[in-house]
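Got a structure for you, written out below as structure tokens; questions coming shortly.
The complex appears here minus one protein chain, its other protein chains still in place.
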């Protein structure tokens, strides 16, 4: 059971979102994202949504109210189905890289590399990030036997 | 009572959506749609939403998890108010055409033609689809007494 | 406790939204907004959302069904946390201006001027609206002691 | 030959757009519209675009710079192909209604009713605007021989 | 040198876009896409853009004018830099698959599989499309020596 806390915002500089995203992630939100909406009086506005655990709900209500221009927030519960996650390391031509494994109904069905490590590799090696992603995903594909539930 | 099953996706080629839309509709979803969202680290992402009957909820959770890159989905219940639908045929200068009728609180309040039949007519007759829509809607307007509840 | 009443609309001229927005606000909705969505068959569509009090829910279901092309609406409950609002007047170089005050957990934390009055001032004085907003917000900032809860 | 004058805006309240749209239309712009864009630092922003005649270009550059927070605008030329427009009146069960006719390569290919008149009718008669549009478009369809160039 | 032909559309059912996309692609456009825009009077609208070769410009102006509700289109020239494309076949565990190769400044820098063939494989094998993409891209990665220009 998770919560989504939402505010529609149309009277604030977007410069605030950069700061808000960083703060909300640091405070332990599961996710934060913006949807563009169109409100009355031709206002192009932003619907800010924070996904969080139930025990953090009050904290993120406070943050949205204090850090943005909104006069109110709304929120509701969601059910969730998530993969069980494990973390491991894999050897690649770029060195050891962290891998996130996802298990569903007892089977390993997904494996992905971590963005921040790939970014460091791209910067260090001077090659495009998409090349790094592609190379590492192929090694994962060969070394880790991802099963399919179909 | 219907369910909405949702995944935020930021690490997958959009080529998958064409396949996903077809499969989800074929499996009996009430609807599938995408909202563009904006996530942390400047990622322009997609929120994929499937509307379905309660008994199909588990099936669409499985499909979203297996057919996309997501590590989790969230879902929740919605109430619904829908028009009672009936289907009939109507004679037009393009031949017989299927019409969907919508009844609300006992009164016929809406009638529309089917997209796929109009598309066939536009292709066969070599005329713009908007012309076909307009012609058929006018015949509906004359022949079917759509009442208004106001 | 508030309600959100929603319809996905892909077969209607957008000209209707101007009329719908005006009517829905006049009938007492808390808010109305549109999100752009992408539906099957390459249809760029609109998700229309009305936020309203519980006792108005049936009225806005009726309005969405009668005033748009939709064959059904969905809706659900939200919890809300809102600032307590008070209204006052403040003297500015443009004359007396209405101010909305927002109290959270007993403290005054926000104060804003009203859009429509600022617009009148901008028109009358022949100066940009952003200049009017800025001037009045600075007077508010000096005269009203907005406390912070952090 | 027309001009499009553009500003990317990320540090301004959206309340200004209502005022800006009204002013720009009153000053004779061909059109004004907003596209949502995503800028660096997770800023959800607005790209404001004004379409205008060549001789009005300087005026709209001034307005965008003075009425918004932007520090610069960009602009460029477009070619245009437009229908020749004529205006006429048509008798309907709601009284006489203004019609816009569109001619392309010498042929009448389009005819539409005016939004503001239909809105007045919807308000006066107490019926949905989509019903008024539909009724009047059917009368146009019967009375005016719109030809097709296909 | 290519052309982009554009129309802003706010008074048409989105059902037309499916038909329009198919027709425009069949007629040889380089691409067609929609951007959501927000116009005056709270109209959420669509900016339809067709990219085409110079010699096809008049054809697509005609199609946009005849197949949509617009009273005018605008267009302009773009310069282009494109990869030189070659097509080849590659052996995979799913059989022979078509590959598109992209050369830039004389070097092979990109290679991708074709969506429609991957979709057929996913349907035939009963496995997720993302699995097919991933498998084939890894085989490409191993067999084809994609060079990098950095």
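Going in written order, the chains are labelled A, B, C, D and E, and every chain counts its residues from 1.
Here is the rule we go by: contacts are C-beta pairs under 8 Å (C-beta built on N, C-alpha and C of every residue); 3 or more make two chains touch, one makes a residue touch a chain.
Note that the structure is a prediction, hence the values are computed from the model and not measured.
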item	value
Chains on display which the left-out chain touches in the complete complex	A, B, C, D, E
Identified contact with the non-displayed chain, of B:18, B:81, B:98 or B:134	B:18
On chain D, residues whose C-beta touches the chain left out of the figure	6, 8, 11, 35-41, 45, 47, 61-62, 65-66, 69, 71-76
Missing-chain contacts mapped onto chain E	2, 4, 21, 25, 31-36, 49, 51, 76-83, 85, 100, 102, 104, 109-110, 112, 115, 148-150
Touching residues (missing chain, whole complex) on chain C	38, 40-42, 44, 126-128, 131, 134-135, 137-138, 141-142, 146, 148, 150
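We adopt the following convention: only the chains that are shown with their structure count from here on.
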item	value
Shared interface partners, meaning chains that touch chain B and chain C	A, D, E
Pair joined by more contacting C-beta pairs (A-E or A-B)	A-B
Distance-maximising chain from chain C - centres being C-alpha averages	E
Centre-to-centre distance between chain E and chain B (centres being mean Cα positions), rounded to whole Å	24
Mean-CA-position distance for chain C and chain A (Å)	29
Intercentroid distance (Cα basis), chain D paired with chain A, Å	38
Chain C: positions in contact with at least two other chains	11-13, 15, 18, 21, 34-36, 39, 41, 45, 66, 69, 76, 115
